[in-house]
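Here's a structure for you.
For this view, one protein chain was removed and the others were kept in their places.
Moving on, here comes subunit A:
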Amino acid sequence: MTTPPSGPHEASAQDDPLARAWREHWGRTVALLLGQFARPDLVEDAVAEAFASAAQRWPQDGVPDSPGAWLLTAARRRVVDRLRAEAVHRRKEPLMVVDARTRAAASASATDPSTGPAEDEHLLDERLRLIFTCCHPALSAEARVALTLRFVIGLDVPEIARLMLVRPTTMAARITRAKKRLTASGIPFDVPPAGRLDERLDVVATVLYLVFTAGYHPQPGDEPLRGDLGDEAIRLARVLDSLLPGHGVVRALLALMLLQHSRRDARLDPDGHLVLLHDQDRSRWRRTEIEEALPLLRGLPRTTGQAEAYRLQALVAAEHATAPAAASTRWDVIAGHYAELEDLTGSPVVRLARAVAVAELDGPDAALALLEGLETRLPDHHRLEAVRAELAWQAGRPQEAAAGFLRALALVPGGPEHEHLTERLAALRTEALTPEAEAG
């Protein structure tokens, strides 16, 4: 007995038809059925069941000529069955707000599903509607991320829970609440009007970046990093950029994600241990992604707000990506970008990153001065403690460093970061016991 598939990335082979169908058709099937039936609750279950049925049937019956049409038909039949059952019980469930034109177009596509991989304009519009709806500002930030992972990308609830570091029951309740809110609060299944596009894109971009970084959160236990989630976030950013060209926030985010993603093969060593940027094998960074991101970034003018925040972060990532070796990194340029980013955002996390750059430039004590008092703004932040420990070590104060590592360790429950800190502490203690180091 095989376990049912739980997401677009379960299959090992990249060209596995089911995995590919998941990537290509989950979001648009959800979007089309939402457009037609305006029932997020029924649509989610129906699409999940259609994919489960495909997982059973395709290996036996063969992959249908048009997987998208097969899935849409199967899911649509399930929605219709449920609606019939509801009609028998005379239950009247609330509907999402879907305007008549969207509804008509979605019904037409659902009854006569266009074949082939080429998405027509209408389908792309549906996908945009779905993204903007899941990232509506009237939903909580947590709900936006959960709905995007579920409705747009098609991860199952336990997987989303794991990525967001909450219990599956908590995530299931959160998604149920979010679906109810989608239906009942009057949020339209639509793209925003032109005058509101920029501010709504800021929200969408924030969600996409959270999705992207969730794939790189160190996971407890032996769970691997989900770099493939980065692929999904980048793919969605490309969709946005092609449908709504000329929006700086999308461009800057795309450049930033490409540059960070290009390092994915070098982030973990063969044993699954975290490899710091400084020690990464730069020949394993993906040049094609870096080459795509750099011209994108060069084309972006200085701006304000969210777009500028992503642009500055992308500029930092580009400095790393173009440095031939860690030792030739232009830390002065990076420290400058971080200083601008800190002015823009006022974020203590940015201050921390800036301090790391300043340490490379002016030494550990200059960096420690920048971190003075930061713990009040970043309480119980393990990275702050870890950075301080490293800086104290560099400054030749091993006892202060050891205490810092211990404080950081107490704040990280487990996973690769815990291991990394444990190793650093062990290395520090070995060095501190070695007479040569003592003398230096």
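Simple rule for what comes next: a residue touches a chain if its C-beta (ideal position, glycine included) is under 8 Å from a C-beta of that chain, and two chains touch if they have at least 3 such contacts; residues count from 1.
Heads up, the rule we're going with is that contacts and distances are computed from a predicted model.
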Legend entry - Chain not present in the shown complex, as UniProt names it (candidates "Tripartite-type tricarboxylate transporter receptor subunit TctC", "Phosphoribosylformylglycinamidine synthase subunit PurQ", "Quaternary amine transport ATP-binding protein" or "YCII-related domain-containing protein"): "YCII-related domain-containing protein"
Legend entry - Full-complex contact with the absent chain, from A:Pro192, A:Pro348 or A:Gly415: A:Pro192
Inset, instruction - Looking beyond the chains shown, say which of A:Ala85, A:Ala141, A:Leu165 or A:Ala184 touches the absent one. - result: A:Ala184
Legend entry - In subunit A, positions touching the absent partner: 92, 94, 97, 99, 138, 184-188, 190, 192, 196
